[in-house]
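My structure is below; once you've seen it, I'll send some questions.
Right, chain A next:
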Amino acid sequence: MGDVIFEARGASYTYGRVDDRPAVRDVDLDVSTGELVGVVGPNGSGKTTLLRLLLGALAPSLGQALAFGSPAAQWRRRELARLVGVVSQREEPAFPLRVKQAVLFGRYPHMGALGAPSKEDLAAVDRALDRCDVKSLSERWVATLSGGEWQRVRIARALAQNPRALVLDEGTASLDIRHEMEVFELVSELVHEGHLAGLLVTHHVNLAARFVDKIVVMDAGAAVAVGKPEQVLSPRVFEQVFGWPVARADWRGVPQFVPLRVGEREAGTPNQS
Partner candidate 1 sequence: MGRWFVLGTLATLAIAVGLIVGPAELSLARVWGALTGSENASAAAIVLDLRLPRALLAFLVGGSLAVTGAALQALVRNPLADPYLLGLSGGAGLGAVAAIVLEFGSSWSVPIAALAGALLAIVLVYRLAIVSGSVLDARILLLAGVVVGAFASSLMGAIIALSPAQQVRNAFLWILGGFDAASWQALTVFAVYAVIPLGVIYRYNRPLDLMALGEEPAQFLGADIERLKRILYVSASLLTAAAVSVSGVIGFVGLVVPHAIRLVWGHLHRSLLPAAFLLGGTLLVTADAIARTAFAPLTLPVGVVTALIGVPVFVVLVRKWAT
Partner candidate 2 sequence: MIGFLLSRLLVIPALVSALVACASDVPETNAGRLVDDNGRSVDLSRPVTRIVSLAPSVTEILFDLGVGDRVVGRTRWCDAPPEALEVTSVGDGLEPNVEVILGQQPDLVVFYSAVSNEPAIAQIESLGISTLSVRTDRLADLERATRLLGRFTGTTERADSLIAELEVDLAQLEESRPRDSIPHVLILAWDNPPIVIGEASFLHEIVELAGARNVFEDVDRPSLRVSIEAIVERDPDLVLVTADSALTNRVDRAEWRAVPAIRDQRFFMVVGNEYSRPSFRAPSAIRRLRSALEEWR
């Protein structure tokens, strides 16, 4: 593993009043370059809040959330944007945008207030388009893209920022299998071959387990399991967190979980542990 990029130490955050339930409770986590970390958990478990803490969009109520060794919330947006590419959950441009221009937005943290995009900017855009296999879509309007294509374009934009870390928040929520796999493969490649730090938040425990180096399972704000998927994931953890009984059916050494139907919940089902 490489340098530690994101770090959470006892990080906690509470929205609203002090005595409300904390959204994130005492989480310890680190993400290094060359490492892909997946954060999973049911809705409301604090995944997105954790992300926001690590990206400095929120300042922790307790504990620390660091990016590149400094408190994330104290980073100037522009400087952090030169180091971290983020693909957020929802995005809908308010005006018609061509793919090339959308990716060029990724160069904005490097560009001054005036002056046209430099040769370097344009080259970075080209490289990013290429790497994410969306070069052929360059002149298309963003509104005409499929969900998967738009996702890859946004990853290209994040790449154009020339970052050392890549963060995806529910990057595949509405995609079909093919596009989802393409995105996971792409992210994995970028992280492992490009030596970026990768952090992704997802619903898909099974997919996450197959791609990530480290998995973080969130439950009501706490990180109940942190580590290699094959080491920390089990049906018991799954049931406790997601509230549904599962059976374990590994694939090539990686734990995979199959939700049980009502009639299937009996003692003695194989591979329970």
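Observations on the structure shown:
Just so it is clear, a contact is a pair of C-beta atoms (placed from the backbone, for glycine too) under 8 Å apart; a residue touches a chain by one contact, two chains touch by 3 or more; residues count from 1.
Per the selection procedure, all candidates are chains of the complex that A comes from, given by their letters.
As the structure is a prediction and not an experimental result, all values here were calculated from the model.
One candidate from 1 or 2 touches chain A in this complex, that being 1. Residue ranges of chain A in contact with candidate 1, taken from their complex: 55, 57, 76-78, 80-82, 84-86, 88-97, 101, 105-106, 108-109, 111, 113-114, 157, 161.
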